[in-house]
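Working notes, beginning with the structure itself.
A single protein chain has been removed from this complex, and every other one stays in its place.
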């Protein structure tokens, strides 16, 4: 695994560049990303290009032996361009244009901006595609950041109408799909359809879902235009740096168009601003949630090439306090190294730190770098430098073949956002809890889309999936994989209807309910007592013989009023409530035991990953932890059985 | 009492209608409401009417013997109409037009929409007024839902100016009434007056109050235009379905123009989103607050004909989980029957369930019906069916003549909304608490307006009434009714001034205060200790002899600093603080005892209602409760003295 860094030569005097490059190489960095926000320096005025500085920067970095990731600078169109074509701007949900003055001030549906994006991309690609130091390309930067996937502009409205006409062909088809007969919402022309904002009360959910699909598609199309231009000139890898906890476009779709999916990993900031409890935020204030990075590593590993041969990396790794979370603590000493090694353990091609040197000005001046704004070594540089030799000695690590897959789906996130039907339902948290439970069992878990191949998986975990693909159960059966469904699975059709027949044979949901956060469903399973909350599907228990024959279902856990909480059959099982961690562990154990998958329950702060050749253990806690003797029995090549805070050990398998 | 249902033939295949109608009749339903959202099916394009399907639906339902409530479909103008006349739309308080895409996307002040509303109403009335199956009419649907009473559109501004010119005749009169000399707000032309939104800080309270009055009047006028058209052709009953916990237009005014006031009763949803404590929301999660339905039954009973002969019903009764509250639990088994019988016990003409069959699409797809989306019987259908015979046997129930009236006033709600002067003052909650206390004393209580006749009432409870009508005290005296006033009564004039003389003789409020929620007023009454909170009026105690002669007032309870908390005279009493339930019970007991009204303090979950012939008891709790032996001594014709959860018993008086 290589180390990299994000570098902004345009922020620093030219006479500093050469030394910067030497210093990078000195600490073991081999990759450097540049130019993603440099449009106003490349083209200071319309049509006037200034390549000299960038040529010089490329030359300087190349001379030091660094591989360059060159970016299209489309995340920050310059002021002269916005003034020339104000229709470039996106509009917010309240109907205001979003103005120049920060970044991402463009609408994916602006035809003007599509042309400009292609023009500037073409110019940069023409200039640098032949340069052997430019070994990869990044398109734009963090699509969707600052809520920019969905725009409510006139351009977006026009593009949405075309998208709908293409999808439905006739307004009759659209009317049927959306159920517009409800509340006299019927359309006779596609040009009557507006964007679903500023309505008196909630708009039609199918209308919103299509708008969300359209908005995701616009991101993909925008990106593809840049990818096509790059591929015309270059065989170098193309990537885009996606974000954590971000679901507004379909990352599986994006991943297909690029060679390697990279992401920007900020464990502390996301913990502080996320859904976790105060106790969790306190516990992991200086480490991040132990599953935050791994969840996204697994997810993005699947995007470009599928979970087992997917190419991925970390484009931006947090090196110290950031500037954008509500609270911005210093990471515990050792965490930067731990995060880096955890990416290695999960098969990353590289980890690149953001950024080389802290900027002394503008929006991110409080964001740490490997060096501070005065070029003095910061903690992260020391940790990165310490890793170089070890990573070299470790050699190439191939991700393990995991027996367990967890399905995470973007459309599902959108649908539950549109009609949550519960103040406390949180799809992403539900998936994350499942992932945490499996990982605390010591297991390696792939994260996949509902469309991914299931071959090779023994158990497929579906925390929730309202739209079950027609062929999913068949594919699982063919793969000999047991599917465990969570609540609300199969509850909707792709047109956002309640299905007229049960998508999961035998699982007849006769009604569902959401309850206040303080309400508990008391559950019994195998004479043990557990708790569910938030949501309950009432599974029909007075099944006909035909149903029973089809499904051969058995109630394994039930609520104290006799409602089934967890039912199983050979091919699949169904969890009818949102479980707490204890009940989740119990039902997962049941399923895994049934399929002869061994588990080891890890301490709260410890996580383990295995490549095809090595085992890695990580301590996210503030106290030392010792692994059990019957665990990690191979030779230790880094660390020991007792892990200090932020400690990592590596053993041979 | 009849049972009814809300039905949407346009949502289902025509070949299903006949069976639906037969099934309705089979479970005891005799009334069916249709067409309130069907405009786009009735008139798919401007001027093109399609009556065939509605004729067929009416015929099918009539053939099964069902009585039809036909609606004007004006709550959902179709897209072609909005596109043709964009000025139909209301504007929100931020100055944005509220767009098509859900419902109620119209401004009551749009002259265009007034014409369109009359045109479509006329068309429907002409077509169906002669049909004997159409036994009643409903205008529009839930006026004001989704915050639609008040529009800040140019149309509303123009209409408001005309309304003001009509009310005040001269700007001098307006200037005096509003006190515009304050802050140089004086007007010299009515056309200078804007709507009171987007101001730098709070606008003039009299300006806002007039705008709220105007907005209420616009709803009444809009409705009256439809009523006039219907009456031109038909002698059938006219109703409108109002909502719970909704105060933005004056329902007493609306009730005068229609024959029967109906309302939409959703006990669980309103509990979850209302002001109650977490403990209360937990306790009654599957039942609703025990006084929610009764409060509104009593309130709307007074609207069309006065509290003692008012005609009322429930147009939409919750049948299961709804789709719109933060959390949407399943009602306890039996609750749908209980709610239905409680309406019967309070004199409803009918209870109609919303809706026949759950819609599988669009905004309300998660809202339960008597049947689920696959036409399978849901719990509510079973409970409704079980009631038919009993209701028949019970025969007509006439509402009791109650000795106690509680005054609830819409203008009061508006005024306290405009200048709360306290973060915790909640007028509706205060009225509700008084109602709860009286009902827990086992009493029947009428809810009336300040203008209603007081004849026949022994005690009139006024939780708060800033504007006391000039003749109120005289009317009470003539009726031999004691009035009990709550805090802030008499604190304002109808021009939203502080009155220059005391509206209640002897009750001189020398100052008032609001306090933090955690602050308690410690109160002593008759050597018992109680608590007040939120608000305190300081009643002058150094009264002159003249005052004492006039009022003959006596301090019955005082705060620990000697400030009067509760003072009484023969004709009226005044409570100077917001009481907690214990103090409220004490002062009400004092007043009721003084007037020889017997009370029985009921268990927390139990409520009782009496018609002229029968007593009814209801258990809103999750555990069985047994009525005391000296209570409900008549013959039980339904249930027994011990009420199971959701249980109802009925005895002869």
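First chain written, first letter: the chains are A and B, and each begins at residue 1.
Everything that follows uses one rule, which is that a contact is a pair of C-beta atoms (placed from the backbone, for glycine too) under 8 Å apart; a residue touches a chain by one contact, two chains touch by 3 or more.
Quantities reported herein were computed from a predicted structural model and do not represent experimental measurements.
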Touching residue (missing chain; options A:30, A:110, A:358 or A:489): A:358
Per the touch definition above, residue among B:65, B:95 or B:634 touching the missing chain: B:95
Touch criterion as defined above, residue of B:59, B:194, B:333 or B:571 at the omitted chain: B:194
Among A:285, A:382 or A:429, residue touching the chain not depicted: A:285
For subunit A, residues in touch with the removed chain: 8, 10-11, 37-41, 44-45, 73, 76-80, 83, 90, 94, 96-105, 145-146, 148, 272, 278, 281-282, 285, 320-321, 323, 326-330, 358-366, 368, 372-374, 376, 378-379
Absent-chain interface as seen on subunit B, which is shown: 94-95, 178-188, 192, 194, 196-207, 419, 421-424, 495-501, 510-516, 518-519, 538
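FYI, only the chains that are shown with their structure count from here on.
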Approximate Å spacing (C-alpha centroids) for the pair subunit A, subunit B: 48
